[in-house]
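Before I ask anything, here is the structure I am working with.
For this view, one protein chain was removed and the others were kept in their places.
Now for chain A:
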Amino acid sequence: MNPVFRKVQASVAQQALLLNKALTPCRAAPSIQHPVWCTHSVNERQYKGMPTHGIGRWKYLLPKQAPRKKKDKHQMKRIMSATDTAYGTLNVNVSGYDMTVVEHYSQYIHNFCNRLGIKVADSYALPRKSTEVMLMQEQGTKTYVDAVLKTHHRVVQLSTLNAALCPVFMDVLLKNQPEGVQLSVTEHTEADFQARFKARPELEGLIAQMNQ
């Protein structure tokens, strides 16, 4: 049986090759009258030659992303310095006792910057500061805890601010400042960035020992 099969296969292959050579010009548009099976041999795959080959591909259109490491080191974004027409990296710090008001105000500032086209580098929250209010007792010299006030901070970091745009920007911010909320605009420094991280007393102790 086997040699017969081989002979049949060989003959079919030969026929297919001949047909291929004859039909290469019309291979581009196989229709129902000329079915596709006549143009391929046993070893040749058909679908790579089809005009719809690769029709579903879309990942090659995406921009190439560097592979993300699991341990993402918090890289500090570049601090821009002031130029002739614009301020450098500015930190707009909103602080107050009422968290919802502070958050809504910081969101308003962020939206406003987006509308005006001011680039917002970062928008983060600083850890809240708890202050204990100790009052003196009416009789005696002891102080007792009256209340605990929690101050919340939200920071909107602007990469650059056009000096011509600045007065309009500040005006709108001041007009919309809600009560009980302090607004402060300062320059961004590396110390500000490092203050967001946890203190490492062991590392600092070791460094001090090394320098001794």
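By our rule, a residue touches a chain if its C-beta (ideal position, glycine included) is under 8 Å from a C-beta of that chain, and two chains touch if they have at least 3 such contacts; residues count from 1.
Here, contacts and distances are computed from a predicted model.
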Choosing from "Aspartate aminotransferase", "Large ribosomal subunit protein mL40", "AP complex subunit beta" or "Two-component response regulator", the absent chain's UniProt record names it "Large ribosomal subunit protein mL40"
Mind pulling the chain A residues that touch the left-out chain? 71-74, 82, 84-87, 90, 96, 99, 115-116, 125-136, 143, 146, 148, 152, 161, 163-166, 168, 170-172, 174, 177-187, 196-203, 206-207, 209-210
